[in-house]
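Omission of a single protein chain aside, the complex is shown with its protein chains in their original locations.
== subunit A ==
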Amino acid sequence: MNSRLAKYKDFKAADFFADEDFVQTTFQNGDPQNDFWSELGDHFPDLIAEMERATMWILLIKGQELAPSGLSSHQRWAGIMAQIPVYEKKQRQTRVIRKILRWTASAAALLLFAMLTYEISQYGPKATNTAFGQQREVALPDASIIKLNSNSSLSYVRGWKTDKPREVWFEGEGMFEVKHTAIKNRLRENDFFVVHVGDLSLTVLGTKFNVKDRRGRIEVALFEGSLRVQGKDGMDRLLAPGEMFIYDENEKANQIVHSDVNRALSWTRGELSIEHSDLANIISVLEDNYGYQVIVQDSALLHKRFTGVIPVKGIDDILFVIKHTMNVNIEVKNKQIVIKPN
């Protein structure tokens, strides 16, 4: 007996229903394979009823009527044709919105990056310098303001913590307005503000003072509050408003004098106060703040005294005053000033 026939010997309707060959034949009625199934029926007459039943199942399921719909194909098609332009428009808008969103996202990311970079750059050491003839105002993170005169430099480290005093390192001349941060009855380390200049440390809370560090001589003039000066060899002095502390770096000598502290501030108003000073004093300003080399041909001139206030917009103003009050001849060549007797 054919082994293929034998395979179906004990088949029931459900088995034929599950048999791919049988199902295929039923789908394609009239296939030559049909002969196989009639041959099977000849061999096993019992199977005929089972096959007929399986065929019936398939035909019954296949014979389901299509569900009737309210809309005709024609109406459906018209609906689709009407909807396509609407959808395309919406798609375009979505694409534009998506593009805008993408752009906004990258802009936001860029902004965030810039802000982060800026924030990070604000930490760590900072330094500010002024060139000859230049002045600048520096605002510190704690809202203290420092006005730098020409040829001066200020540096500090951002990251002032609450357990450390605020600290700056300073050279040249500058006017400090330190923000008072202490709250009543509560003094913390960072309420102190320390200026390191030369060998000295100036400690304040919130005050206004001028520091001048030129030619080995440091002058600290206090306008408000109090200021503590500490130096080498345990030097520790307290300054009251209206007092000026003078320190000679070579001699390690210091003294406190009463002085017109406003004079010390004249530079911030664009003036040069030369009361009770001689030509040597003015020359030091020319050299320290403007970077000139000054040659005085007759040393006797150095001790000639002046009194008054010179408005200084620039070097020319100073030279004009010297020339006319001392009756001298002045030559300016590059960065060199030569003063000769007339």
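Quick notes on this structure:
Note that in this section a contact is a pair of C-beta atoms (placed from the backbone, for glycine too) under 8 Å apart; a residue touches a chain by one contact, two chains touch by 3 or more; residues count from 1.
Following the convention adopted for this analysis, contacts and distances are computed from a predicted model.
One chain of the complex is hidden; its UniProt record names it "Sigma-70 family RNA polymerase sigma factor", one of "Sigma-70 family RNA polymerase sigma factor", "Spermidine/putrescine ABC transporter substrate-binding protein", "2-oxoglutarate synthase" or "Cation acetate symporter". Checked against the full complex, the one of A:Gln83, A:Thr307 or A:Asn329 touching the unshown chain is A:Gln83.
The omitted chain makes contact with just one of the residues A:Gly63, A:Gly124 or A:Gly234: A:Gly63.
Interface note: of A:Ala6, A:Leu71 or A:Leu238, the residue touching the hidden chain in the full complex is A:Leu71. Within the full complex, the residue among A:Phe17, A:Phe209, A:Tyr247 or A:Phe306 touching the omitted chain is A:Phe17.
Which of A:Glu39, A:Glu52 or A:Asp316 touches the hidden chain is settled by the complete complex: it is A:Glu52.
Listed here are the subunit A residues that touch the chain not shown: 10, 12-15, 17-18, 23, 27, 52-53, 56-67, 69-71, 73, 76-77, 79-80, 83-84, 87-88, 91.
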